[in-house]
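Quick one: the structure is below, and I'll ask about it shortly.
With one protein chain withheld, the remaining protein chains of the complex are depicted in position.
Here is subunit A:
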């Protein structure tokens, strides 16, 4: 060591001497510096300090700066500045005392000049290193020299680690910040903003367009935001310059981006905190509060900033409303509070008009979290203080007043709350927005909330209360409300009531709906009215009265009003979803531990092999009241999904087997023996803390909810899993049974209007069905019109349907909540609140596809487990797996299974593979006999080949024509060919073979879903409906066979007309003017065989029975039945049995037909990657470079899946492109210029489906083109509905 040190000293002496010599050449200087660096890097602080300071401290900065000019000349001394910087860095890092010494000699300036000159990245990096050390010691010096701006100048060129260093420097600098230094500090602010904004450099480097911040590394982004936050918290000027830079716009972009993904909650939180700092309310800032407020008021005074703020408020209010985490919501509310505090009354009134802040307050006041309540009440108070008159009225209309009333009265009752068990934590948010980490007491006690509510009541509402007027509803809502008032009091006149019910939709769906507040909507009883009117909660209510009401409702709700583009259904659904947002606490999220969240991208389809599933310790004990059960005690560790129903037989058996042995021993045969059988009359009830447990709710959920009275969201303490939870059981008897049935489904709590949360969901369900079946409903209406004679021509028997797009039915709040719940790693173990299951199973339309798919993946392993256990169907209740001790549950690791098939006999191979491995919980892979390939490639090829084989003509599986390549060609997708029950063999095809193939298809479909394979088979929409267990009817036929379907629907109309005429005029001869398009039915020469399938006789000797007007009804119903029901029942059954062997069919019900197709067939016809220029031709006035064509292609690319499909149908007549896509279209799709006489923008595009021509008017803007094109492609779809 000493030797080394001595050597070091020697080198040092040499280096210093060499450096001291100003006349030395650059080469020598470089060598000396290099030596110096080496020594400094190794030397201890003592040695470094011992170096005579003066010469070196002056010399290094000089070397760094001095040759700056020379370096430009391209001399060989390029290394000198770099080495000098490195030496300074080494010195400062070894001994911080060196930093001020360098600083004294102009090192800071030299370093920042070097940074700005940006000669080489190595030099810049060394400069950063040096500055990192120096800025720590001399922040002021760095600040005044503009280092902050300098290090940020070329930020983009630094590596991520160096970016961190740069940020550290900036934050070091601002540590010593003081308001007087503002001008220099402010130089850095634009640089910081630039980093987030689109700088050209960023754009070119990352190709991310103008969203540079997206390309930033996560940590860096967090760093920058943190910096800005700190800056904003200390400097008023910084805030101001941020506003000047239109920072709000940027913030908005970022917030929108991050809040749309479900895994960046922390970033959203951070952004909200940043805004909070920008808007720090006066009362929380300390000593220099006064000037700050004054300044902030000045900012608020400027109108440009106000607009920025208003849009920020709108955005934050959205986030607050939809945030699944109360903490995020709380921060947002606080931020809004500070903005409100600073705003002028005028601004607030504007805000009310644009954002409807009152409605937002009502929504939050329906929550239980007292922190949020407290802050919301504070905002309400502030608003009232600012403009009492205005906000008193708005609050009354929007329901804020009512909500505050409710809080002040309600809380009195629940003030005395028992102390919580500590295994369910409650979070206090009081200090979320402050940086101090000290644990202070929560400021918001329960009574504080109530007191504040009372205070508001007293000082603002009661003063006016003298004239205490009832709430004024608009005319329509009043009639809805009156109707209910009457129907509650008078029980008579049922018919009158029915009439009213069918009359009211016109009222409800009037223009008033759009302007009424959510509060008024709920208060008027509209939801209950809708429930009563539309079927009492169920679609497909067979009651014809309800059916006709549904028809009328659909007609009213879906007809586009001429002046506005929104139809009444859209408004109605919007209102209902807004109401749903008020039910925040109905859907409690249960998190096992905050830290324990899943990686965003990791969605396992199978249970992780490495983990032991979590279990719950339950200690069962007989109730004291049931003496004969009392003696038995047992501790079980159950899995998280166990319900009392599952456990009941286990406990029951244990108790009575034990008793039996006891009785046997004592030779006593008593009555007890007779009640040993577990049946409906005898059984157990379970209790926790004296409360009865719902037999179908998991123990886990019941216990958590009971532990956690009041607050909605639940945070489970780790100790919860170690504790034993005491459950008492008791014999079931009738008295405690009754209490139970009534409270079924009560986990969906109450709405403000005492409306059951499930009522709301029921209405939404009905509306969604109405939307989904809009084509059927409206078509039925048209047929009725024809029957009654108001419609004469069968050609008018079509409807244009504009169903709401699915996303209109989605709830952001519930999506966010479910997403948050799914982030918990215990989700796949069974930490699944029952509302999740309820939503996914009964209201999947509320959730976007991605969320449902994630849910499916996370719960799919369950269907394997149960499938394997329940190999015999009787063994449902007592599955031994539900209860087990810790160790005996060993899972087979999900390794891939391999299977070898022969190419020449691929279908046979597929059948035997599926028979052997179909139900396996492992991934199944395929190898081809005699080929080396293995893994994904051959497996994918296998699925593709088999799905092609299943489309071969002559298999007897599908409807449709044979094409040249020997495959069945079905323009509208494959649909099973009906097979008469009387013929087992037809044209050499054995029906049992057909069934076997359908079973194989079922296997393939299920395995493809589970293993992520892709099938290349164009199944029809109607077939997917079957897969999703929906019933088909006459209206589904046009979707796979338009010609047949159209004729059948027309026949149906004729039948209805005949019936109508018979009803109305019994005396005259009704059939006189009944013909089918002026042709007598008999002249069509139809017999009772299936069209196109003469072997299929619809009745015995059907080929000899002719269709007449009299027998038309029978004929139509038989054809429909054969086509979509009985004729394909066996095939469908075989198909489903194939699926069921692999996974539970009902788990797929959460998807729609289109989504199922997407899952199975992948993004085959995604146009993003298609090179249109290769596949489309342009003629007659257009070529590739015409502006219209360029926009046209842009519009095509922007089309969604359904729009693409509609476009294809519009131009080619069939919704599906042939195999091979756009490129294999023959003739090629051709775009020609449409000659227009009048205004171009009034014209619509038209097509020639024979030649695949689209005639496009040269529209003046892209917007118009998109609109017209969309209109044209959806307008033409009268006869097929593509919802």
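The criterion applied here is as follows: a contact is a pair of C-beta atoms (placed from the backbone, for glycine too) under 8 Å apart; a residue touches a chain by one contact, two chains touch by 3 or more; residues count from 1.
The definition used in the following text is that contacts and distances are computed from a predicted model.
Asker: Please identify the absent chain by the protein name in its UniProt record; candidates are "E2 ubiquitin-conjugating enzyme", "Nucleolar protein 11", "Nucleophile aminohydrolase" or "EKC/KEOPS complex subunit BUD32".
Answerer: "E2 ubiquitin-conjugating enzyme"
Asker: Of the residues listed, A:1047, A:1131, A:1152 or A:1188, which one is in contact with the missing chain?
Answerer: Selected residue, touching the omitted chain: A:1047.
Asker: Which listed residue (A:55, A:805, A:937 or A:1092) would be found touching the missing chain in the intact complex?
Answerer: A:1092
Asker: Which listed residue, A:458, A:1059 or A:1077, touches the chain dropped from view?
Answerer: A:1077
Asker: Taking the full complex into account, what residues of subunit A touch the chain not shown?
Answerer: Touch with the absent chain occurs at residues 794, 961-962, 964, 987, 1042-1044, 1046-1047, 1050, 1076-1079, 1083-1087, 1089, 1091-1095, 1103, 1213, 1246-1251, 1253, 1255.
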